[in-house]
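Below you'll find the structure, written out as structure tokens, and then a few comments.
The complex is shown incomplete by one protein chain, all other protein chains being positioned as in the whole.
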């Protein structure tokens, strides 16, 4: 009951709001800009008003009206275009004048307002947050009409252009975070870590401690707020699994003590105060990169941060020679299950397999050797293993799935495309930066999260600094993915002409 | 000889350069943007190349070609306008598509490049400096064709728009400069002070010392570089002359010691370490505001700085109740001499004076009493005094010119207009901010500079905080200049219907 | 087995060490001090050597030999005293010379060494830590001979004198710790909090957040190491219980969620970012003060920190008018049980009670009403309640013990003395600072710790700033404890002539 009456109230509030929003926006766009004081005032009212819109529907109504009614004035543009077209005969001066008039007509009315908002204290952060809401609306796929869609996309594009201007490298500050950094910043590093969640303050202390580098970009208009975070491990070789970097107690057989809730966990404080031995450090492994502001989606920041950190590390460790990521493969297991289901379905309906079969003969044999039910096909066995993560429990099942997982992961990363570019977003990020698909690692992240995401696999995208520029261009222009011989070996059968193969049953 | 051959070489270099510039710009604008690395590289080459252009002519050639050949593609725009005009019948979707295409055609090609440059390290500063060069070209009035002029202005407008986006308040940091600030910053404060030049480090120490506040805005992309500087004196009443703020030894009769070149000048160190007595502080007098970057002309910064400083001071001194400028009146003496000459000329040719005569009967009488040559008219005497500053030497001449100077200065500030707004740029700045023309001060700046600029007069523009917003709007919208009764009294005869007056001869 | 052989090895190591120690110390004290380089070297060797002594016995052997063999040279002193005595007749010059010689003979040899150690990097911290060991030896009561005791005490006294010189106020830096302070410092604040242990980072965040002030003294020779920590709550009245200051979830009935081990605990972040309303703040309650260095025992620091914080707060909140501690009463329950046992024993042996009985007639009656066993006397019931904390479970038992606990606590704090001063160390600390015994609070700390320490009672020592100086002098000189009327009322029967009272059985 309580909930329902509350819900009703909300609806009333909202319906009120919709009208109110219209009036409010009208008042905004009819206020003349007289002096910076008046303009600043107007912008502040805009921000305050928007912040009072607490639920998504009100925000959507607001953004909808804004995007539709205060974008480009079509009539003025059409009129201007006519005038321009007819001005051609009247000399270049007249052409230019007509063009300027048309140009000014083509500026969406909200653009001017956003630029004014960007100039006030806290304005940039407001626009970042408003764009996060907007992306929520777009992603929420509750946009009904095509016109709405077009308008929301136009609003989004304009905001991205403005934010791209404002979040330029020259405006970002590279900062290293250590255990002596301000506590609120360190806590944010913990809260924002999405790739390999931080489980305790002991864990956190290690991630900003010796043989680790945690760097952020912060922006002057959003103080004390890391915008991108990059975690790097300093090692003597390119790490093949995350557990060598993040000391996960589940994997430390000899440390039975459970993590207490107490904050006084550093029983062995020397572990943290450990001094680094620069002679041991030859390799930098980027093992986590996170953008913290949803509203900055599409604004390139991560690659700039990687570049800045590489420069920083090179000046600190002149002998550092290897740079690589150790990256998750989000979506691999989902993709794999879809592939299996699809092939199982085709088998069921007796359809000829046009493409390559998922499993090779030897992989089929291995899986048959470890299947629990004699009735299950190798592919069904594989599917059950993949979905249940049970293969991890026994050494023989681990061996049985290894080959297939590595090979199919290589296929996923190298051959699966969207608009010519790598389908996997992490792969696309590093390949765009000019990295090489260098090594796929088995048993690399055996946390529940790692297993569910990518069957425990992780991948190294390696940065050969002298090649990144040309790699990047080749990738973007010719869609060429540079891969190491090791990875290409995994892909041999994929890339060779497909021989006729017999299915598994 | 050496110089001449060098000079020849320069000429050759330049003629070479012109072709070279064309080729270089073409290479810039035909490079595709593949990946952030390639784009960054392109931008860096652009900046480097431009920086090699050492003389003004080469820079002008470069900016000329850039503004002409890489602005809006007129053909594409005309084509797009035609298409749009003819798309009207084919449904809204088609209209929108045509509009988008037209819109993209209307973006000058250099705009994209500048936005990319703004994203690289040091890029914003580069554009600020390049715009300073551009303003030099425009101001240098060596632009020959109208087309050149149009193009340079378009380039200038675009740069100002971009810089306005980047130099928003949220990106600027308010910093107080004191004697314990970094030495390089303090030195820049000294170097940049243009309104009342700083004569020695002793002088400088006072300007950042007790009962003074020196605030700057700095921008993250230009570290250690104050962008605007505001000097404020904390007093118990609105200062009527600059010498009570800047202790000018010429005016301290009892301190005969000449300033030595030594740095050990603080013989009376206690003067600097003086503690402020907050109970004595009721008034903030802004006595100097300076923009340091020519390339930021037209980007509003000064008024934001004044506002920020007001807020800062109010939180520091809750009982602060009066805010006022003590401002120079650049151009007053020049204007005055022009007025005198004009009236003298009219008298010479026996023309009837249509406007009000410059001097009142009583002023004429006063001047006659102190004239040195019996042949000179009062107006000629006045002119000689004004031009020679000799009136300052004797008490009776000081009294004789006082009334006329104050009255004519009020006329200059209040009645002299350009496009409806105050002709005097300093007046226009403060009136736009919402200040009131409060008091004109006699013998307020008797330095050579002050005498030559404004016959020693200075003016207080007073900020009544509750009225600035409405004052600003009235000024911008209705061209109303708010003035105090004191100033209006000076203007009484000016504003009253002009009675027939007899000339002086 | 493993332990025993290890133990033997230790003994062998130690016996070896004892000789070795002797040789080492001899080498130290025979090295001449030639130049600062050589002396610095000697001091470093001393510190290194001592740090290799890992177990207590070796350290004790070392400190024993040091204190005995390198203190004052008795023979030289006796010789010098003789000479001085006999020099009296030979003129004042001779007397002074003799006196100087005697004076130099009276300086313990280790004093010179310690002064030299104090001059090297990290030397002061070394001496602090060595003194902590020394206090451990003294407190461990394993000192066998009286001579040992005398020597250890002399060494201790000298170290305290030196450390008192070095830990002067002018050498200490007052620092406020907030949530934006360096993470390692904040963690130390958590680790060092002994009075009311910090249970989670959420808890910690509150203790350095709004309406709280956490101040430390740090010493230049021990960077990043808080030496004393004072926690203060800013309130609108003098707090009567710790739970209003430390939000203990056990007492927040409406927040059932258990604290997770996760670091992302701030579900309601606004609680932390809360803004303070200065108009609500009239009172500063010092609710925890901790010295972190055992080796600084006896060096006055806490009272200086309180004074500095009072000054700091007064300048921040000009209207702050009340200052008080909210202090624990360590030892009260132990003392109370001893008193009860003693009276029970006397009753058992039928001894006449010479002193005042513990419970009044009305208290006895109250207790009888709630006793669970009819056989138990009121005193036995009281004892069982006090020892088991069971009285807290029911409202009637809470009421039954309240009066007795408050009254006996007042007796404990006000009348129980050691060498004329308050027996309770916390009381003695605040009374020495000039505070007033202001209020004893019931149900003030109902944590297990609080119940076990002081039956849940806490006390406010209030600081009337104008009186602290005279209060302190009266307390130290005349042993006068200033108490509020409320406390004196509790003590009425104690202070009045003891009438004959009948026991409870």
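So that you can tell them apart, the chains are marked A, B and C in the order they are listed, and the count of residues begins at 1 in each.
We take it that a contact is a pair of C-beta atoms (placed from the backbone, for glycine too) under 8 Å apart; a residue touches a chain by one contact, two chains touch by 3 or more.
Remember, it's a predicted structure, so these values are computed and weren't measured experimentally.
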Output for the hidden chain's shown neighbours is B, C
Kindly state which of the options B:150, B:198 or B:436 is in contact with the chain not pictured. B:198
Filtering C:50, C:70 or C:166 for touch with the omitted chain leaves C:166
Sole residue of C:20, C:191, C:276 or C:300 that reaches the chain not shown, by the stated touch rule: C:300
Where does subunit B touch the missing chain, residue by residue? 179-187, 190-191, 198-201, 204, 224, 259-264
Note that subunit C touches the absent chain at residues 32, 34-38, 41, 72, 74, 77-78, 80-82, 84-85, 88, 92-93, 95-96, 99, 102-103, 106, 115, 118-125, 146-147, 150, 162, 164-166, 168-171, 173, 220-221, 300, 303-304, 307, 432-434, 468-469, 472-473, 475-477
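In this text, only the chains that are shown with their structure count from here on.
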Maximum inter-chain contact count - chain pair: A-B
Rotation angle (°) superposing Cα atoms of subunit B on subunit C, nearest 5: 180
Interface numbering overlap (same over half, different under half) for subunit A and subunit C: same
Return the distance between the CA-based centres of subunit A and subunit B, expressed in whole Å. 46
Please compute the C-alpha centroid of subunit B, do the same for subunit C, then give the distance between them in whole Å. 65
I'd like the Å distance between the centres of subunit A and subunit C, where a centre is the mean of that chain's Cα atoms. 53
Subunit A residues counted as touching two or more neighbouring chains: none
